[in-house]
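Only one protein chain is missing from this complex, and each of the others stays in its spot.
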Amino acid sequence: MPPFIEKPAPLLAVRGLQKHFPVKSGFGWTKGYIRAVNSVSFDIQEGQTYGLVGESGCGKSTTGRTILKLLEPTGGEVLYQGRNIFSLKGAAMREVRRELQMVFQDPYSSMDPKKRIGYTLEEPLLIHGQGGARERTERALELLDKVGFSREHYDRFPHEFSGGQRQRLGLARALALNPKLIVCDEPVSALDVSIQSQVINLLQELQRELKLSYLFVAHDLSVVRHISDHVGVMYLGELVEQAPTEQLFSSPLHPYTKSLLSAVPVPNPRVKRERIILSGDVPSPLHPPSGCVFHTRCPYVLDRCRTERPLKLTVATGHEVQCHLYQ
Amino acid sequence: MNTVAESALPLRTYRQERRRVLLRKWLDNRLLTTGSGIIALVVAIAFLGPVLVPYTPLEMDAVNRLTGPSWTHLFGTDNFGRDVFSRVVYGTRSSIIISLSVTVIASLIGMLVGLLSAYYALLDHILMRICDGLFAFPSILLAIAIMSTLGPKTSNVVIALSIIFIPSIARIIRSAALVVREKTFIEALHAQGAGPWRIIWLHIAPNTLSPLIIQASFVFAVTILTEAALSFLGAGIPAPQPSLGNILYDGKIVIYSAWWMTVFPGILVILIVLGLNLFGDGLRDLLDPKLTSGRGK
Amino acid sequence: MAGERLLEVQGLSVSFPTEKGMVTAVDGVSFGVDEGETLGIVGESGCGKSVTAEAILRLFDERATRYGGKVLFQGKDLMGLSTGQMEAIRGNEISMVFQDPMSSLNPVHTIGSQIAESVRLHTGCSRKEAGRRAVELLRLTGIPSPEQRVHEHPHELSGGMRQRVMIAMALACQPKLLIADEPTTALDVTIQAQILDLIHSLKSSTGMGVVLITHDLGVVAEVCTRVVVMYLGQVIEEADVHTLFERPLHPYTIGLMRSMPTIDGDRTGKLHVIEGTVPSLHDIPAGCRFAPRCSYADERCQSEMPELERAEQGGHIRCWHHEQIRMQEGESVYAAVH
Amino acid sequence: MGGYIVRRLLSLIPVLAVVAIIIFFLVHLTPGNPAAVMLGNEATAGEVEELRKRLALDRPLYEQFGQWLLGILSGNLGQSYFLHVPVSSAFVEHLAPTLSLALLSQTIAIGLALFLGIWAARRRGTRVDEAVMGFSMLGISIPSFLLGSLAVLLFAVKLKWLPVAGYQPISAGLWNHLKYLLLPSLVLGVIQAAFLTRMTRSSLLDTLSENFIKTAKAKGVRERGIVYGHALRNAFIPILTVIGESFGSLITGAAVIETLFNIPGVGQLVVTSISRRDYAMIQGSVLIITLVYVLVNLAVDLLYGVVDPRIRLNKKSS
Partner (left out) sequence: QSEKGKGAESSGASEAKPKGGTLNVGYPTQPITLDAQTSQNTAVKDITRPIYEPLVTLDKDAKAVPLLADSYQVSEDKLTYSFILRKGVKFHNGKELKAEDAVASLNRWLNRANIAKTNLGGAAASQKDDYTLELKLKTPFLLTPDILADPAQPAVIYPKTSIDEAGSGEIKTFVGTGPFELGEWKQNQYIRLNKFKDYAARSEPASGAGGKREALVDEIYFRFVTDESTRLAGIASGEYDLAFNISFDNVAQVENTPGIKAFPTHGGIINLYYNTVDGLFKDPKARQGLNAALNSEEILKTAFRDKRFYTATSSLVLPQHTDWASDKGKEAYNQNNPEKAKQLLKEAGYDGKELRIFTTRDYADQYNVAVVVQQQLEKIGIKVKLEVYDWATLQTKLTDTKSWDINPLNYAYRPTFLQYGFWGGTSGFPRNDQVQQLFDKIKLASSTKDIRAEVDQVHEFVWSYLPFSIIGQTEQITAISDKVKGFQNVVGPIFWNISVTR
């Protein structure tokens, strides 16, 4: 455990989280495990946003889903306000569920296709027995309005919406209960920039007003940078670097973080940036490389990287990196 | 952005408007309206029967046994010289009552069993094995046993028949529910803290509705005939009260000579099943949001 | 590089039946794509980009949906083709990447067989060969250990992987036209760059035309040659990429530019937003569709709909006030953006 | 998965045990006894009692049950009072015609239903659809004996193409075998098909509106390919269930048709055994049939996973 924690106890503490998916052969026997999440630890403070970025398929969604116990965890623990979520059951778990909400990466399939949007938005309130019928309706309309819809949309079905609209609906649903923490799995990826700014402003406003916390998974680094207080970078199921936002963006340490930042496209057709192109074999989570998971593609690879797993190194307050270069 | 206060006032008119839209949607559904029309007609025949028919269904006429349709006996007479028309009218009533109760009970319980076993792996093992066992029990034996322990009463007929049909409904619901269970929106519901009851009944169940509707209308049709088979063992509607099924079965022996004893009740069965199926299809269409709009298909 | 006109969309409109009557999601959209060109389509969420894209391939249920206008592909009007002819074009000459990769993949088939099917459909090669191609295509899109992944089912993949499967499927037959509906939203920037490079190299080697629907103006700036901006079912501005970024004319486009968060800008303040919400398709404004949210709007804008007309700097624009905007605002917008 | 199969097979033990207990007491506690039936309607009470004694039916129930259970555990299902052969061999003998009938009619039903159901789904709302649905409605509501009688009247009595009723084993030649089974299978097949057609159509319609169908369309897959290659498999779970179910029920439920066509199958065997109170025969048959069901349903459940990889039956409940 990092020694520098003198800050107030985190709202959510993830400790050594692991999630392995069994891989089945044709006959249904398990022939191996995909190590989607491998020993990931981080903290989210109340009223703050933790941005999670990383290569596609590195386990960000799985992290989010496992934290909320939507997937059976393989190992580790998640402490919410000091209580281990994984050991909660029944009413206690439901209570926690009210405070932890999720925006799914795949908005369309996360909504019951047979239910009208109005109902879908009211459902969280129904589940937790909040408000009368009229108040719920009003709350739903208010939420619709917040994410840029009119009352007209209340009676529509999910398939009648566009991709970006569905994404906003997913967010509205997560907001319905005024939760304490929302796991946002790419909540704005399908939004055009103007709506995206509206949504981000909304998220920030809520954060300020209600001390909301977010686990914010996104690929758009400018968005992540804008909204996050802390950013973690994942690679192949491991959290390879985490730091306060400014620090990460101004002085990235891990070679993967560096290449990631260099690849951000610039909205100016005349500017062409120099990208760090990663070469080498893209490893599979089924057979993660020995040693440092990144060594197959690392431009600065050392010999020990191939055999030795780098330890977590704290280079500055809150800035941790897993890389032999800094050992 | 609009504020909520602004939009609160016309909420009621908006709701009215919405109700109108929904009503129109129901009325515009040709399947649904035709189906309910047919059902209404049959139900009317059945329940206004006593006013309609010229004879009682039990009145015998030794001289005019097994006569074909004529003006005095619209649907002919049966092997006791009873008026088939009157019997069919009365029989329709009892058949509808029994089949409907059985369908409703079996569907509800079957659905409960199917959904629970799709949702809880442990219950799955238990409930489905019970269903297997139940399914393997010969229905005749079950009926004889129930009838001889509980007594020959219509309500017991309903119980016996319901038990017979629960396993098949349960299995079909379970199979559909197994697919739905794995969808992301169920995970989303878990994330919101939805309890199993809500997930099962409000989300999985509606998504298994179309196989249920089909299975239920099938059960309805089959019940009519099974009831008749059971009435041979005294486990049906107490003889000599008519039901569509036992009129058909009475006609079975003389099927080659007295066609009217099978054809007329047969037509009624077909009519009821037709009405029910149209209604069911209409309902299914109504509940399928994708049918009204273009993203469907 | 740009060659013949590949696709010409003229006055395309699409209407869906809903419980409350027909809604017109796309209303008279026109644009064109040349060989080897990348046309970007941007616009407000829900403005009809995906519908336009799917309508080009006539993917909506023909019995319920109403189409209008023409879609000329290499001179042939796709709207007039028979189902059989359409099938021969889909996936082969024009292919498409869908926005929603999860529900767009068949859950019961392995991703390998889904890609291989695309290959086999139009090339008629053997099953084995197609399987090999599938692995190859997956590798091209940067999926690790594709030999194993081909045997997996969509639900076992991450969002980004599914999206790459969609892309692999679309590229399987080396189409003449690729319609990509937000193909990289679920991808991290390195892979996004890899995919965009892949598309680019295909484009230059085979002369493939691309319609790229995206929200990422960075991507637009990097790969598109021309851009169409849509709002509420209509094209409101069309220009080549440089002009658009330097001198956007439509107030909405300007708003877009301003709303962008940047990787190196100030991150403390609020992001700029365009005030108001997009009206629902059931009550479309009578005049200019953007008027209710536009700071330039006057009487005329409220009642009269502007036509899409040629702009002086090239391209097209649908605004009563574009002259004025060009004179007054151009510079400041550009300054604000960069 | 392997564990799952083992667990399912193990679950056979309690299932069979419970079924054995229930069936035994159900059978013995329902009124009627084999002795009275054997002696005919003119026998006196004394005679009946005597025969009961001879058949050891006068022993206390638990004793009879124990006896029977011991027999089962040593692989002996008992002896039929009426058929004078061991229950197991009687069952096996009656299973052959039933299996032939089930296979044949199931083939007809599946072939017909998939064809019609798919056709109707593809032509939703057209005449074709209406005709197919009309057929299926008729098939569902027509009593099997009526259809059977009509078929007999036409094909056997009038045209004399096929025999009225009866059964010949395969050993009597394939054609001889089929000749007798053709009509009953057709009748059963058509009736099964009616129901399955509806299920197929509706299930297909449900999947045809899914998003991935659009993807297939965009790939240029032909309409046929979409239906067969993409939609059908997704729609197959309920269809598979119905097939498994009807196959199971054909093994016991074809009594009406077996009787009408005089086929010495399991359905008839069970029904006549019940009417005669042939205790051992009923009990044995029910046990074997339970076993068959459990296995058929296990097969169906395993096929679920093959058809749709998302379905995991051995998943812990969430």
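Letters are used for the chains, namely A, B, C and D, taken in the order the chains are written, and counting of residues starts over at 1 for each.
Just so it is clear, a contact is a pair of C-beta atoms (placed from the backbone, for glycine too) under 8 Å apart; a residue touches a chain by one contact, two chains touch by 3 or more.
What you are looking at is a predicted structure, and each value in this text was computed from that prediction instead of being measured.
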Visible contact partners (per top-of-document touch definition) of the missing chain: B, D
Which residue of D:L95, D:I110, D:V152 or D:A194 touches the chain not shown here: D:V152
Residue, one of B:V89, B:L115, B:I255 or B:V273, that touches the chain absent here: B:I255
Given B:G133, B:P152, B:P211 or B:G266, the one touching the chain that is not displayed: B:P152
Residues of chain B in contact with the chain not shown: 58-60, 62, 65-66, 79-81, 144, 147-148, 152, 231-234, 238-240, 252-258
Residue ranges of chain D at the interface with the undisplayed chain: 30-33, 36-45, 47, 54, 82-85, 90, 93-94, 145, 149, 152-153, 156-157, 160, 163-167, 259-262, 264, 268-269, 272, 275-277
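Criterion: only the chains that are shown with their structure count from here on.
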Comparison of B-D and B-C (more C-beta pairs in contact): B-D
Approximate Å spacing (C-alpha centroids) for the pair chain A, chain B: 49
Contacts with 2+ other chains: residues of chain A: 106, 108-109, 145, 148, 150, 155, 160
Chain D: positions in contact with at least two other chains: 211, 308, 310, 316
In the complex with chain C, residue positions of chain D that touch it: 125, 210-212, 214-223, 225, 229-230, 233-234, 307-310
Of chain C, residues touching chain B in the complex: 14-20, 60-61, 64-65, 102, 155, 276-277
Chain B - residues contacting chain A, complex: 1-4, 7-8, 11, 14, 18, 21, 183-185, 187-195, 198, 203, 206-207, 287-290, 293, 295-296
